[in-house]
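All protein chains but one are shown in place.
The chains carry the letters A, B and C, assigned in the order they are written, with residues numbered from 1 in each.
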Amino acid sequence: MPIRTVVWGENVHEQTNRTVAALYPGGMHRAIADALNADAGISATTATLQEPEHGLPAARLAETDVLLWWGHAAHDKVDDAVVARVVEAVWAGMGLIVLHSGHFSKVFKRLMGTPCNLSWREAGERERIWLASRAHPIARGLPDHFEIEMEEMYGEPFGIPEPMETVFLSWFQGGEVFRSGVTWRRGAGNIFYFRPGHETYPTYHNPLVQQVLRNAVHWAHNPAPRIADATAAPNRPVGEALEPLTERGGKLHQPGEEGFR
Amino acid sequence: MPIRTVVWGENVHEQTNRTVAALYPGGMHRAIADALNADAGISATTATLQEPEHGLPAARLAETDVLLWWGHAAHDKVDDAVVARVVEAVWAGMGLIVLHSGHFSKVFKRLMGTPCNLSWREAGERERIWLASRAHPIARGLPDHFEIEMEEMYGEPFGIPEPMETVFLSWFQGGEVFRSGVTWRRGAGNIFYFRPGHETYPTYHNPLVQQVLRNAVHWAHNPAPRIADATAAPNRPVGEALEPLTERGGKLHQPGEEGFR
Amino acid sequence: MPIRTVVWGENVHEQTNRTVAALYPGGMHRAIADALNADAGISATTATLQEPEHGLPAARLAETDVLLWWGHAAHDKVDDAVVARVVEAVWAGMGLIVLHSGHFSKVFKRLMGTPCNLSWREAGERERIWLASRAHPIARGLPDHFEIEMEEMYGEPFGIPEPMETVFLSWFQGGEVFRSGVTWRRGAGNIFYFRPGHETYPTYHNPLVQQVLRNAVHWAHNPAPRIADATAAPNRPVGEALEPLTERGGKLHQPGEEGFR
Partner (left out) sequence: MPIRTVVWGENVHEQTNRTVAALYPGGMHRAIADALNADAGISATTATLQEPEHGLPAARLAETDVLLWWGHAAHDKVDDAVVARVVEAVWAGMGLIVLHSGHFSKVFKRLMGTPCNLSWREAGERERIWLASRAHPIARGLPDHFEIEMEEMYGEPFGIPEPMETVFLSWFQGGEVFRSGVTWRRGAGNIFYFRPGHETYPTYHNPLVQQVLRNAVHWAHNPAPRIADATAAPNRPVGEALEPLTERGGKLHQPGEEGFR
């Protein structure tokens, strides 16, 4: 069965900025989903901010193996209930790929526990992406470096937790560097952040960028059944202890009582 | 100058449970602060839930090098504004030591980005704490293992991100294990989680537990000046680029405009 | 195509100790390979110390996707040239699963860069293995904990580098704990260490242990083409620089010269 993938797009600048609309007539989310669907092992659909529940009702998330997230101008318009739902789906095993300006999305900040800040410049400068981890699954079929002729600059320091793996590093024409492809695991969910993708440039039409995204979907997919109780904190009563045990000392809790949280 | 340390205590069960009140007549926070003050390099005071702003107004946090956090029954009573303030102080360089049931505090969950869940049993069983990282600063002066005769059990799986370092692992009489001493860095802040400390047992009177806490304060202390703008995302305009740069391509932002967040 | 897997066994105690010979009449390597071959996605063969080049000539390693390593009494009998060959194959992308007493093998110590030491006791005690990373691929189909009724004890501190992921932790009847399932990446090679497997007990006949090993083979397999020049340090001459560059300053190297190493 192909990997059930949802591309979430904020879909704001596509409606308000002529450059963006011309580059992505169907929206960036549509362009990304099309690129993913070129891989027979992936089945990608889209969701947007403007749909009810931002297109991410619980039933749909339950059937989503990997979610891609692109947002920029409307991070604060994303409903906190949907954010909580997405975060819990990641903990339960859904893969998550956060794109470009999604570094400041509520979802990403919540999962990282850090400010996720950086420096930036919108000047259409050259970005060169270097592979730091050879033969990594996310780099399948890619050369050791490739260029995106016009991109927004993101510069270090990047306010993230130390990643599980550093896959890509970027060089910028104006003199900055950036950790452009980095992975983490949060609960049972695999997370990949990928830097390129400013909306006024044709980045998502770049075949190598598309290849990274397809690879990342495969990498992020956790085929294990979704964890049903990803936040549970079960009591293991004395009577069911794995080794013989006699209760001692003072107590707070009555038998069968739930813990505090 | 000694390390300016604040011990935050929820201070609920000390008022409502006779066992806890008898063990810690001045409150657990007071017992912990006293243990820290036995070290001339530490100057510890206390703060509690019941004080205005939970005893953690911005001015006090600005002068706190390391914060210890013990909470259990009243996690949801902690004001979100105070939580945000503490989290930002950590990002800016304040050390944080999270104790026992503080695993479910808003502060810890926010900084981890994971559920922080575990299994548990209140049976006064024996816990044996093993050192996993020899000669680690947090283990200064400690043997390779030591016992706490009566403790609450916390069992794996523990819902945390993979730590920077695993310092202690616990063995429990009833058959479970737990990562009892683990470190992370979030922004400029050093974070240590230390498992023991159930309120119905005399754990914080244990000299070795006290030694761990003193060591941890020294380890968590970042002597660098607090970062003033820990969440800033500065624009680096083309005119000030470090390398010669000519602007190209479509644009979203006007010169001098702030980025979206 | 199934994952081409080689189970390397030292094959010493099977020949010299009656208990071991009775438990594993065909050798432990054979029992492990049989367990792996129960999975249609794996094609496992064996190699032993006593074969020419220990059964691991370069041509065979080149066609090995994943290597399992069990050694104990004869670590120092393993030829350094074969060790170097295995280590380089890992860097180039071969998966490696190190079993039990293999913690002291030359191959493992070379890849870890640490002493890989631990404490131990041969008393046939109960080991309980706990899952620390829920829904991890190596734990597919496994419960949150399972027991091995008789095993050798290995205790912390375990002299390894901080792992990429901590998958399993062990509880021992005699009071110790251990990081029993841990992963690293070295070059393009995925490495998994799995603790159980003392030769005087029937551990490799345990269905759950067998399941872990099958899962680990799938996890360790890097389907990317083997890196041809995993240790190369290429010169990038000025004339081929990616950005315009004029040579300046003093020089050590003549054009076309190789670097020192």
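Operating definition for what follows: a contact is a pair of C-beta atoms (placed from the backbone, for glycine too) under 8 Å apart; a residue touches a chain by one contact, two chains touch by 3 or more.
From a predicted model like this one, the values you see are computed outputs, not experimental measurements.
*Asks:* Of the residues C:Val20, C:Val83 or C:Val182, which one touches the chain left out of the display?
*Replies:* In the complete complex, the chain left out is touched by residue C:Val20.
*Asks:* Residue-wise, where is chain C in contact with the chain that is not depicted?
*Replies:* These residues of chain C touch the chain that is not shown: 13, 17, 19-20, 23, 72-75, 91, 101, 104, 110-115, 117-125, 150, 153, 155, 159, 161-162, 164, 173-176, 184-187, 199-201, 230-238, 241-243, 245-253, 259-261.
*Asks:* Take the complete complex as the reference. Which residues in chain B touch the chain that isn't displayed?
*Replies:* On the side of chain B, residues 93, 128, 133-137, 140, 145, 164-165, 185, 187-188, 222-225, 227, 230, 242 touch the unshown chain.
*Asks:* Determine and list the chain A residues touching the chain excluded from the picture.
*Replies:* Interface residues of chain A facing the absent chain: 128, 130-134, 144, 155-159, 162-166, 169-172, 175-177, 179.
Note that only the chains that are shown with their structure count from here on.
*Asks:* Taking CA centroids for every chain, report which one is farthest away from chain C.
*Replies:* B
*Asks:* Centre of all protein Cα atoms: which chain's centre is nearest to it?
*Replies:* The most central chain here turns out to be A.
*Asks:* Using mean CA coordinates as chain centres, what's the gap between chain B and chain C in Å?
*Replies:* About 36 Å separates the centre of chain B from that of chain C.
*Asks:* Provide the C-alpha centroid distance between chain A and chain B, rounded to the nearest whole angstrom.
*Replies:* 27
*Asks:* Where in chain C do residues touch at least two different other chains?
*Replies:* Only 128, 133-134, 164-165 qualify.
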